[in-house]
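Every protein chain except one is present and positioned as in the full complex.
Labels run A, B and C following the written order; every chain starts at residue 1.
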Amino acid sequence: MPEWMTPALWIAAAAVLGTIALGLVRVERGPSNGDRMLAAQLLGTGAVAVLLLLARATDAPALLDVALVLALLACVAGAVFVRRIGVQPPERDEGRGPTRATEDGS
Amino acid sequence: MAAEVQVFDAVLVVLLLWLGWRALASADLFKAVVQFIVFGLLLSLAWVRLGAPDVALAEAAIGAGLAGALLLDTLARLGRSGAADEARPLGLTPARTGIALAALGLAALLVASALALPERWPGLAEPALQQLRASGVSNPVTATLLNYRAWDTLLEVGVLMLAVLGVWILEAEPALPRPAPDPMLGLLLRVLLPLTVIVAGYLLWVGAHAPGGAFQGAALLAAGGVLWHLARPLSLGPSPVVRAVVVLGFAVFLAVGVATAVLGGGLLTFPPEHAGAIILVIEAAAMLSIALIMVALFVGRERAPSDAGIPDSAADASAVPGAPNPGAAP
Amino acid sequence: MSGDDVRGALSLLLIAAGMLFFLAGSVGVLRLPDLLSRLHALTKADNLGLGLVVLGLMLQADDAFEVLRLLLVWLLVLFASSVACYLVARSALRAHGDAPTAAPEGPDEDTRDGR
Partner (left out) sequence: MSLALLYGLAGIALVAMGLYAALAARHVLRRLLGLNVLGSGVFMMLVALASRTTGIATRPDPVPHAMVLTGIVVAVSATALGLALLRRMHAHDGSPRLPEDRDAGSP
């Protein structure tokens, strides 16, 4: 491969990290717990993409195995969430502040 | 180092620190747990950057799979009121100011010593790599875990066993209401479970010469077990079979140690010509045990939902509520 | 221009296109008004973003095993994310009763887009 490929792959990996940062805003804002879980799902895909890009950029095929494990387990947290908690409507619209904490009274 | 690599590292570190902080400071505990899961995801990228793909594999399986599953399950069992925290969970009060100052002091001390360290350091890399030929494997991390420092790993398997005994000693919990069986979840299980088993076996095998090994394989299997439990609830109380598998890894490891001690070399000193095979046997047994232990830690012990006094299976015979049962701990 | 350069450029083009879909997915998850339409944005990032990246990297792969692993990773993410999205969406539908979304900006149109 041409020598400009490695820096290009690093830039792409950094760009995916940037989109992960965007997704984190959705985790922060919610408003419902379903939105948060969903954003986490997106971030998992992003992490897989970063791993694939780094595997090529650093010529470390072992990273493909890390990506494979992440891809296999991408839905475990989501499945636990759906089976145990489930989407609950936010208690307040556009929950900026704490939702559950209000009943704490401290 | 090239600028684009530094940009990547800087973004990753900033994201990690921000997520770590938010996981601790978000008022909503569910949000905090999701942020902690993403933190684990990005942590495995950090291990990759630091040249530790073995650690990255374990973090990917545990951080992204198992830890999140455990935390979400507990949040569900705590219910709405139990999952409520303060509006400012880490807000400063007079008592906390002292703790904050102590933490900052520790950090300052650590920073000072980090800056005083030399930028290059031989560490134990050379001796570890030189002895590799005699260790039976060519992945130095596996060699360290199962040969040079096999003692540590033996005790680690013991610690895992104690953790699951600890969970079993506790009183059985009331079962959560079970959602109706979901065909898609069944499909997920049918596709993913065989794959997790294959990939776990692959990681165990490849661990001898490339990143991978018993722990990574076990964590992956355990995540498969968690999926199984979600789709078709398992009963993993302290039944004889479950206990046998839980003990298996530790027992095989210890038996090998005793055998090497009796036959010559010394406790857990493997003869180089058989080291590779011995390590594979220990790893296979340890992988099974660790995987089962982790699933059992997730499953815990549940009472039957309808009639709380009657244990839901013969396997859970010691799970009578209100009767702390010392017999559960062999 | 050598064959390597052409292949590299093509590969990079695919990866760049993938980045675009990742960006679109993230912006969608950030900007769209309700859960179900955000799900729709998410699948774009998973299917196309990662798919294009994988395709681009395949062009650079050293051997068939690497191609196979790349393909497997993509198929797995595709499968896992579609099942996870389905599960979350169904859970959301249950939580909201019959009305598909609780968004004030015209829920029906949003779900139609969300398909």
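Simple rule for what comes next: a contact is a pair of C-beta atoms (placed from the backbone, for glycine too) under 8 Å apart; a residue touches a chain by one contact, two chains touch by 3 or more.
Everything numeric in this text was worked out from a predicted model, so none of it was measured.
Of the candidate positions B:P122, B:P183, B:P240 or B:G264, contact with the hidden chain is made by B:P122.
Although one chain is not drawn, its touching partners on chain B can still be listed: residues 1, 9-10, 13, 16-17, 20-21, 23-25, 29, 32-33, 36, 39, 43, 46-47, 49-52, 54-55, 58-59, 62-63, 66-67, 70-71, 73-75, 77-78, 81-86, 89-90, 96, 99-100, 102-104, 106-107, 110-111, 114-115, 117-126, 128-129, 140-141, 143-145, 148-149, 152-153, 156, 159-160, 163-164, 166-167, 170-171, 173-174, 213, 215, 218-219, 290, 293-294, 297-298, 300.
Please note the rule applied: only the chains that are shown with their structure count from here on.
Note on chain placement: the centre of chain B and the centre of chain C lie 30 Å apart, centres being C-alpha means. One finds 12 Å separating the Cα centroids of chain A and chain C.
Once the centre of each chain is set as its mean CA position, chain A and chain B turn out to be 20 Å apart.
Residue positions of chain B with contacts to 2 or more other chains are 182, 185, 188, 192, 195. Touching two or more other chains at once are residues 76, 80, 83, 87 of chain C.
Of all residues in chain C, those touching chain B in their complex are 76, 79-80, 83, 86-87.
Residues 7, 10-11, 13-14, 17-18, 20-21, 24, 27-28, 30, 33, 36-37, 39-40, 43-44, 47, 50-51, 54, 60, 62-63, 65-66, 68-70, 72-77, 79-81, 83-86, 95, 97-104, 106 of chain A are the ones that touch chain B when the two sit in their complex. Those residues of chain B that touch chain C in the shared complex are 182, 184-185, 187-188, 191-192, 195.
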